[in-house]
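One protein chain omitted, others in place.
So, chain A:
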Amino acid sequence: MTRILAAAVVVAGGLVVARRLARRRRAVAPAADRRWHSLTVYRTLDEVSANLPDRLRTLEVQLRSAPGGRGTELRVRAAGAGLPAGEVERILRLSRSLLEVGEVLR
């Protein structure tokens, strides 16, 4: 009986902790991502601006040459209401692959 009670206490404690963590996650989770995100593409400014992937055309985009011959710094953020967390970074990574190798490795 003692063992059953102890197990019940542990389960109840776990539920309380889980509820608190869920509340904390809800409290800090951004509704939408409107921050600028940057990434460097190993292609010249002219090449990048002439071949901007379609997915980037729905975003605000800034381009500038990267120092040290590293290519072009691509800076983007979601236009309007924003995008779910992580989506802008995902689009950036896919765009870099398209610009550098013409495809996304699957």
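Note that a contact is a pair of C-beta atoms (placed from the backbone, for glycine too) under 8 Å apart; a residue touches a chain by one contact, two chains touch by 3 or more; residues count from 1.
Throughout what follows, contacts and distances are computed from a predicted model.
Asker: Name the absent chain by its UniProt protein name; which of "ABC transporter domain-containing protein", "Predicted permease", "Alcohol dehydrogenase catalytic domain-containing protein" or "Cytochrome c oxidase subunit IV" is it?
Answerer: The record names the chain that does not appear here as "Alcohol dehydrogenase catalytic domain-containing protein".
Asker: Would you write out the residues of chain A that touch the absent chain, in ascending order?
Answerer: 40, 42, 70-71, 96-97, 100-101, 103-106
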